[in-house]
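Only one protein chain is missing; all other protein chains are in place.
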């Protein structure tokens, strides 16, 4: 059983047609797993629905606590890309001996051209085979939490 | 560097609007890698563009030969789902000591609701971390070539 | 109130993922009207779900009878493009004094790139303002039933 924690981010942004702007409603994750015909046993929980630029220390503590306390030892977290590396570091410092993979998207899934479905397939695969540790899965690659940064000009995650 | 061989299958079926039926034209793989923002170094080659029900022994020999002769030791093959397991067996019998992952789709990528993008993210991730062997990546899971079958009633790949 | 009769055609073809081929299931019309945020009062009925190449005289008689007998004087018919002109002629010969607009699609709506949503918006608009008569609405244009043919090489409806 794999645990999936949803925290928001571009991955789950939607378009509020009354207000004419991006917003968060329900997560698209169950629909994405259905479209991907995923048959991996998963349990999905939403911890928060926020832009990762708005994520405070208390939010990160909440994420760490849920990862530490859940029964599963393999966890995927959907997360905004801007501070994904910070949350990965917070998780790594908690030394919980689990395999945790953070992923996200550059384009909302609700836009047809999203990288979210690709990244979800990638993260769900990496989490099944990587040894304990905290990783980021973006751009079809995986990075150890302390070997990666997001290049804000290109939007690409790079090894450091 | 990962080698990707395209062989056709539902993954790449498109709609021929003049004749009103499904057909094959160019592969959608480069577009899918672009949408997925994949940054894994890959080299894509099209070996054939056929329905896997029409795949003959000579076609499988061609696939095996290309996998054996290419420089890369990590290979993804896009393939129709109906005879994917047979081609995996042919590859396994060639004992080439490479990591080979076959994947496909139940719905053409050209249909918006395709599982192809999810499966491509999955296959590309598994191929980077699995030890040498021949695998099938479908439904978010990976299976050793001799431990899987396609359930033709449900369209799902199952462990045996 | 506008009456919409569904008869099948490319417009409503879907992909049967178990059999790996195109087929007909339920019409996509209600979903399309919802996506288009249509607020025109309509009443949708499915008369048949077939490829228009398979349409027999009895099918055309059924369509004519429903158009003649329904209460509404403005009718849209979704129809396969290959024999759309023949059905239009059958309707015209019944001289019922109603405004009837036939439309269809070159690409199934279930494919993301469909012309179906565009054509539906077009047909629904033409039917509200054209005088009694039988018309074909395709390619953003409207044609009187006896002034049009489908060019089978290009897939385009042309004035004659």
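For this structure, a couple of remarks:
As written, the chain order gives the labels A, B and C, with residue 1 at the start of each chain.
Note that in this section a contact is a pair of C-beta atoms (placed from the backbone, for glycine too) under 8 Å apart; a residue touches a chain by one contact, two chains touch by 3 or more.
What you see is a predicted model; the values in this text were computed from it and never measured.
Considering the complete complex, the chain that is not shown touches A, C. The missing chain, though absent from the display, is touched by one residue of C:11, C:126 or C:145; that residue is C:126.
Mapped onto chain A, the interface with the missing chain covers residues 10, 15, 17-18, 20-22, 51, 53, 82, 106-108, 110-113, 152-155. The missing chain lies against chain C, touching residues 32-33, 35-40, 106, 112-115, 117-126, 128-130, 137-142, 155-157.
One rule holds for everything that comes next: only the chains that are shown with their structure count from here on.
Computed centre separation for the pair chain B/chain C is 38 angstrom, with centres defined by C-alpha atoms. Annotation: 44 Å between the Cα-based centres of chain A and chain C.
Look at where the CA atoms of chain A average out and do the same for chain B: the two points lie 26 Å apart. For chain A, the set of residues that touch two or more other chains comprises 112.
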